[in-house]
Structure formats: structure tokens, C-alpha cells
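With one protein chain held back, the other chains of the complex are shown just where they sit.
Right after this comes chain A.
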Amino acid sequence: MIEIDNLSKSFTLHNQGGAEIPVMAGASLRVAAGECVALTGASGAGKSTLMRMIYGNYLCQSGSIIVGGVDIARAEPREILALRREVLGYVSQFLRVVPRVPTLDVVAEPLLIVGEDESRARERAAELLARLNIPERLWSLSPTTFSGGEQQRVNIARGFAHDYPALLLDEPTASLDAANREVVMSMIEAAKARGAAIIGIFHDEAARDRLCDRVVDVTRFVPGLA
């Protein structure tokens, strides 16, 4: 489902003397449907950078990233957007929303943009929020004022609203209490069971051991270190 070949990335800082910082070389990785792969490596080794490249958020200098038949390294913006709508989901650590939009709508939005009927989308959103223990009295409010843990759970609800065939998870269980952590882990297991290909960053070792079929240390993709 996700096929990464010989990927390289460097940052050129034009306003800091044109410094060129190579951050990744020869990164290759394959994730099959129903498989969950954990990225590991010390902070700064490039886990998030690789995730962002897969999501099309960072450009790559060379190589290919094929998700659902589309090469993200070469695709047009609208092809990447279509892929993000239908195929590739991303649960980041931070919630980014338009102020004023109610939580229920934030969670339902991914379903509405793939053409799901409005009442069904809201029903599904409500079900996810309830499962993640977001009190119903908060659903009509914007999540911008919620606590960190609540925002994280709204973010997860949104990321799991549509059944994406491929999912990127950046620390999905961080900052959650034991009960909610268990809910999120069972959601990830359910996504695997329905055949989603998952790449995740899990600092939570117990979660990683339970959910992941393989571990890939991105340190071996750091130029000059391999």
C-alpha cells in the first residue's frame, strides 16, 4: 500500500548563508495493507520528516513515495489533495482548525468532503467523540479552547472518521490517560483489521509492542551515519 524507494531530503537555508543540511538519504520502506510499522530513532533522526514527506507536506530531492498508486514525490497539488481526502489519513500531534467551527463539525468534515450524507457523517462523528470520552456538552463548541488531551482526542476522532486505506500516526497515544489510551489502541487495531496500512511514531513502548508488526529505525536513513 505504501512503497518508499531511495528517498532523499535536504533543507537549504537561503537566509542563513545558504547552508545545506542533508537529513535523509536512501530511505526505503514498504508497508502492506493490514500492517503497522513503527518508526524509531532518537529525537531529530527524521521520523517526523519522513512522515511529512509521505503526506506531501515536505518535498523530497529524489526517490519515490507511492501510496495507492500515486507517486507523492511527483504528484500535482490536486492529486495529493485527492489522495489525502480518500486514501491517506494523518493524525498529527496538533489540532489545526478554523476558529468557531463546532467540534462535531470538525470531526465530521473528512466524511463530508468524501461525499458522505450529512446526518450519517454527524452520527459517525458523535459516535467517535463519545467513544473517546469527549463530553457531549462540548460537541457544539470549537475545540480551540479545549485542554491538550481533549484536543488530541478530537484530532484522533477526526483522523479515524473516514476509513483511510493508509494512515500516518504521530504519537497517537501521547498525553492520554490510561482509559483513553486503551480506546485509541483498540481503534488502531480495528483499522489494521480492516486492512489499513499504518506508519506510526510511538514513544509509548507498550503501545508500540502491542500494535506494530515491525520497527524501522530511521537512523539508518541519516546521511553519513549508516
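By our rule, a contact is a pair of C-beta atoms (placed from the backbone, for glycine too) under 8 Å apart; a residue touches a chain by one contact, two chains touch by 3 or more; residues count from 1.
Everything below uses one rule, namely that contacts and distances are computed from a predicted model.
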* Asked: Which one, "Putative lipid carrier protein YhbT", "Phosphonate C-P lyase system protein PhnK", "3-oxoacid CoA-transferase subunit B" or "L-arabinose ABC transporter membrane protein", is the UniProt name for the chain you do not see?
  -> "Phosphonate C-P lyase system protein PhnK"
* Structure fact -> The listed residue (A:Ile21, A:Val98, A:Ala190 or A:Ala206) that touches the chain absent from the view is A:Val98
* **Option from A:Thr12, A:Ser28, A:Ser147 or A:Ser186 whose C-beta touches the chain left out** => A:Thr12
* List the chain A residues touching the unshown chain? -> 11-15, 52, 56-59, 77-78, 80-81, 98-101, 112-113
